[in-house]
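Missing here: one protein chain of the complex. Every other protein chain is in place.
Naming follows writing order (A and B), and every chain is counted from residue 1.
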Amino acid sequence: MNSVDSVKAPGAVDTTTAERAAASPPEAAPSRISALLRVPTLGPLGALLLACVYFSFASGRFLTGGNMSLILQQVMVVGTLAVGQSAIILTAGIDLSNGAVMAFGSVVMTKLAVAGGLPVWLAIAAGIGVCALFGAVNGSLVTLAKLPPFIVTLGTLNIAMALTHITSKEQTVTGLPTVLMKLGDTFPLGQTRVTYGSVLMLVLFAVAWYVLRHTAAGRHLYAVGDNPDAVRLAGVDVRRQLITVYTIAGALYGVAALLLVARTGVGDPQAGQTENLDSITAVVLGGISLFGGRGSIVGALYGALLVGVIRNGLQLTGVDSVYQILITGILVILAVAVDQLARRRRK
Amino acid sequence: MSSRITSLAIAGLAAAFTLTACGSGGSSSAGGSAGSGGSGSITVGLITKTETNPYFVTMKKGAQAEAAKDGVKLLTAAGAYDGDNAGQVTAIENMIAAGVKGILITPSDPKAIAPTLQRARQQGIVVIALDTPPDPQNSADALFATDNLAAGKLIGQYAKVRMAGKTAKIATLDLTPGVDVGVQRHNGFLAGFGIAEGDPSIACEADTSGDQAKGQTAMENCLQKAPDINLVYTINEPAAMGAYQALKAAGKDKAVTIVTVDGSCTGVGALTQGQFAADSQQYPLKMASLGVDAVMTFAKTGKKPSGYTDTGVSLITATPAAGVDSKDASYGQSNCWGS
Partner (left out) sequence: MTAQFSQSGQSSPSSQSSPSSQSTAQTPGAGTDGVRPVLQARGLVKRYGHVTALDGCDFELLPGEILAVIGDNGAGKSSLIKALSGALTPDSGELLLDGRQVRFHGPADARRAGIETVYQDLAVAPALDIASNLFLGREMRRKGVLGSVFRMLDHDRMQGEAAGHMAELKIGIRSMKQTVETLSGGQRQGVAVARSAAFARHVVIMDEPTAALGVKETGMVLDLIRQVRERGLPVVLISHDMPAVFDVADRVHVQRLGRRVAVVRPGDIEMSDAVAIMTGAAPGNLAAGNLAPGNLAAG
């Protein structure tokens, strides 16, 4: 009991539960099974496997190598966007501009390659560069001007959209040099053909996973989404860290632009209108908390694959594509509900 | 922690898939059980721009009816929004994986979809464009569409007769720059009216994306620019509805003549009430059924359709103009599309 007036510290623990907890014996090391259940990606992976099992029974054409490769290829653009989005959401931020920035990047790189006459690698670098620049702008506004990421990226979304319309003059860019679309080509893997671009997406996920799990920068990224003050007091330059995250995410959106160009064969100013929400859907379905600090990036890959599997599977079984949107919506609500339940059980 | 939560998630997923099963029974046509993908049955794919525009809903219904009649299996898909090229590309890929013999498509982005259409044709699938040609037009095997130039000409000629004796002050509410359908109708209207682009009687030209709200905004802006507009050409009925709302709010609905293209049942109803003066009716049901039949013919005989097939257009009006061939409102009602 305090005899002198004291202000209750923020986050004060309820005294009775604290006393009970203090009285209980020290925590036993968790058993193997409960450790497995705590794996954050168990839910999304389970849902993905369930969907695959269902569709392989519902349609004979689903479980073929060619179809699996197709799904991977269809998911590679949103998947790459989701890598950047996951990193940003882990810092308790969000990026609504990624689809529009990607579209802008795709227009820039195709226009430069076709009308600008630049060598292809330079056009690609320029496209990725402008996307990274947008990321840097997002990061700077969030950290230096201390504006909420939702608002900032809403603004840059509109700016990117406008710039796309202005630079493209509403015209789709066609007649692309074949080198530009190389990532859309396939190579043989056993009996099937796999797209280079889908392999690139998987590589990006692997690299991101490594950085997040096995480097100090990754730890700090999780921590900054959880308690930024703790990170700052630990001596990390939080501002520089966040700007770096947003910029790298921007560069990833540029890579997604290249993959989009390779897949569709055009530079389309109308593209990217729903990809921001699609990437957020993948992240949420993957068990990453929108409040930051929790979740595995591999979950976002499962989430993106889940959406792709459902869309492909429904098409093969002849179901009206409207139901695909309905099911995705139900899954998103389930995923957020599960996250919320888990949060409450943690407290 | 999460054993209960995981089972909750799995239960929810099971519920979602039960819904799917219901949906699958309802929407795929008879003659192909969902999931057999069996050899011997012919599968046709229909890809529209969106799921929601009534024009495309009609087309889908027409295709489903014809597929049921012919005994073929119909798969459908659409983009997420008007202009969603990537969504249509994905749909094409999935339909190829599903083993379709032919694809019917209303291209959202005529230029952007061309490479993907070529890819489909290279795999031996017949590709037929409905309503909107791809760019270049020969990216598809055939085009079944309205002669949009003719559709515009009809209402242009009609308007010319109706405006005789008055000085015309014209507003054109168009689609979006560069899209063939909008360009053709616009040019047809001008030709039918007997003027060229840039004529002084054209007081305002605005884009609407074929959308009612944008049509209303465009009309309001045009009225600000030129309050004495007395003739409005619109790209389609939603734009015309929007224009009508704007004119009514300005108290000018009686004074201004609106002509449009589409011929839906809702539109003919509005025409009967005097909101529009003339409407070029087009026949999306015919496009869809011709398309399904053409794919069936190809699957059975290997003969591909080619070139452009005109699916017809009729001028509907309650007040005929001398020298311009037209049909009355009841004809319009009997042949309209939509509900």
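Worth a mention:
Convention: a residue touches a chain if its C-beta (ideal position, glycine included) is under 8 Å from a C-beta of that chain, and two chains touch if they have at least 3 such contacts.
Please read these numbers as outputs of a predicted model, since none were measured by experiment.
For the chain excluded from display, the touched partners among the shown chains of the whole complex are A. From the options A:K169, A:K182, A:H214 or A:R240, the residue with contact to the chain not on display is A:H214.
One of A:L49, A:A115 or A:A230 touches the chain omitted from the figure, and that residue is A:A230. By the touch definition given at the top, subunit A reaches the unshown chain through residues 1-13, 15-19, 21-23, 25-30, 210, 214-217, 219-220, 222-223, 225-227, 229-231, 233-236, 293-294, 346-347.
By our rule, only the chains that are shown with their structure count from here on.
Each chain gets one centre point, the mean of its Cα atoms, and the points for subunit A and subunit B are 35 Å apart. Put simply, subunit A touches subunit B in their complex at residues 34, 37-38, 42-43, 46-47, 50-51, 54, 57-61, 66-67, 70, 73-74, 77, 170-172, 174, 260, 263-266, 268, 270-271, 273-274, 311-312, 314-323, 326-327, 330-331, 334-335, 338, 341-342, 345-346.
If you check the complex, the residues on subunit B that touch subunit A are 1-3, 5-6, 8-10, 12-13, 15-17, 19-20, 23-24, 26-28, 32, 34-37, 51, 73-78, 80-81, 83-86, 89-91, 93-95, 97-99, 108-109, 111-112, 114-116, 176-178.
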